[in-house]
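One chain of protein is taken out of this complex; the other chains stay put.
Per-chain residue numbering starts at 1, and chain names A, B and C are given in the order in which the chains are listed.
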Amino acid sequence: MTITKNRLEAFSDGVLAIIITIMVLELKVPHEPDLAALIPLLPIFLSYILSFIYIGIYWNNHHHLLHTVIKVSGGILWANLHLLFWLSLFPFVTGWMGENHFALVPTAVYGIILLMAAIAYYILQTTIIRQQGEKSILAKAVGKDLKGKISPILYLAAIALVFINPIISQSLYVLVALLWVIPDKRIERVLFEE
Amino acid sequence: MTITKNRLEAFSDGVLAIIITIMVLELKVPHEPDLAALIPLLPIFLSYILSFIYIGIYWNNHHHLLHTVIKVSGGILWANLHLLFWLSLFPFVTGWMGENHFALVPTAVYGIILLMAAIAYYILQTTIIRQQGEKSILAKAVGKDLKGKISPILYLAAIALVFINPIISQSLYVLVALLWVIPDKRIERVLFEE
Amino acid sequence: MTITKNRLEAFSDGVLAIIITIMVLELKVPHEPDLAALIPLLPIFLSYILSFIYIGIYWNNHHHLLHTVIKVSGGILWANLHLLFWLSLFPFVTGWMGENHFALVPTAVYGIILLMAAIAYYILQTTIIRQQGEKSILAKAVGKDLKGKISPILYLAAIALVFINPIISQSLYVLVALLWVIPDKRIERVLFEE
Partner (left out) sequence: MTITKNRLEAFSDGVLAIIITIMVLELKVPHEPDLAALIPLLPIFLSYILSFIYIGIYWNNHHHLLHTVIKVSGGILWANLHLLFWLSLFPFVTGWMGENHFALVPTAVYGIILLMAAIAYYILQTTIIRQQGEKSILAKAVGKDLKGKISPILYLAAIALVFINPIISQSLYVLVALLWVIPDKRIERVLFEE
């Protein structure tokens, strides 16, 4: 059954690798050969960096999450596809937010997609824990899951605060990203020190 | 020879991962930063969701199908490429149907591609069973294959009924998708309970 | 060292999977929702089918070729990248030939890319055989390599005959494809029957 898990990982890796790479296609090659031609691309470039880091975070966490999976059930499979679905919308919202210089509505929609992906991740995590039963390694590793609970709250705050100033929202997106860039020590600790 | 099977899976996973991800490119980033700009994209988004689920179903079933394969013959290899060919047309028909608000002809053509993929899947299944011979695990698992036989009939019905109302056809596409979202218990049962 | 070989295969599979899938992007989604809108796409569709089969053939043969490799040297690595380079031009020539209804020059250029890929494949094969030394399993399996020697000659003929009639050239491309669709029994025979 490890083959099944490997295929789940391979397929997810493939989708994430493509998402992270096609996002760069939103950086349309300018026709003029001067530095001035790059300036309008700057916001798209910044939103690309942010999304690149987010996909990197999801790939990293996804990888820790599946590490404890032994048998891939239909539930895990669809919960995983559901997560990939929301992540697949990153290139769209990244391009939209960047091209419109971090305007109000695209910034809010970006937050909604971040929120949906976080919910989908939570569903996948819960599905895996439920399958593993009481002695779940993942449940132990995740523990109180502070970061996992704070992130959606911060996304919600960012979506609401967009009406005051989109810069607050963008700062919150950057903040959540920074929270997660540090790999999930909780899982690593339980897995390797016990 | 398991390496051979792994490569068949890896290549198929790669193609399916790319198909599922490039479909999102049909969601062209709008130039206006308001919610109104998203409204014309709604039908494309809905057709994207439907096709995403279909590719997910094919990936899932494909994965069960190959689980029982031991030796990859030339026949299996080409039957598999034939299936991938029809699936590779999903981004095209998805974009066409979505961009034209589920109009009559694109809805029918979408059904034709669904039908061709179903036939290709059936050919692949038959090729594998034939190779495994009388004691085929897959043949046993597939059994009477009700879902596999009903789906093409429903696609055919959907293609015909498009002339009455495309909404009937789209409902049928959704119905077939729902039928399949539940992972193929028949195969799982035989594999893990015997 | 098998890991190294696996990575070479995984990378090649990835590139081939992407090539085969992005070719379909040349089938631009038409804006009109009627069958007439599909007619101008027919030549692009036909050239897509032809190239899909060719990439399938290369994937299949590549797979047999690497089956006998144990140690991946720098020479094999670059010979493999060289092959992938020419194959990466398939989407371009396929789109060009299809969009221009199989006109003279694009048909000839398509043949040149087929020829370059065939030469690159031959270089890769030779590099592997040279590394394996006198007792090379691959050398034994390839034998006189009739198909490998006939194909470039037929491509050359097709390129020359394009000036008489491009249809002759296209027929030759189809003919070579048919020659190869049958998996390379020579290699399979030696590997599994001895």
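What we mean here is this: a residue touches a chain if its C-beta (ideal position, glycine included) is under 8 Å from a C-beta of that chain, and two chains touch if they have at least 3 such contacts.
Keep in mind that this is a model prediction, so the values were computed, not measured.
> Residue by residue, what part of subunit A touches the chain that was omitted?
Looking at subunit A, the ones touching the missing chain are residues 9-10, 13-14, 16-18, 20-22, 24-25, 27, 29-35, 38, 49, 52, 56, 59-60, 63, 67, 181-183, 188.
> What residue numbers in subunit C mark contact with the hidden partner chain?
3-4, 7, 10-11, 14-15, 17-19, 22, 25-26, 73-74, 77-78, 81, 84-85, 88-89, 91-92, 95-96, 99-100, 103-106, 109
We adopt the following convention: only the chains that are shown with their structure count from here on.
> Roughly how far apart in rotation are subunit B and subunit C when fitted on CA atoms, stated in degrees to the nearest 5?
The superposition gives an angle of 90 degrees.
> Taking each chain's centre as the mean of its C-alpha atoms, which one lies nearest the mean of all protein C-alpha atoms here?
Centroid comparison flags B as closest.
> Once you find the CA centre of subunit A and the CA centre of subunit C, what distance in Å lies between them?
Chain centroid spacing, subunit A to subunit C, equals 37 Å.
> So what's the Cα centroid distance for subunit A and subunit B, whole Å?
26
> Counting only residues that touch at least two other chains, what does the list for subunit C look like?
14 - these are the residues of subunit C that touch more than one other chain.
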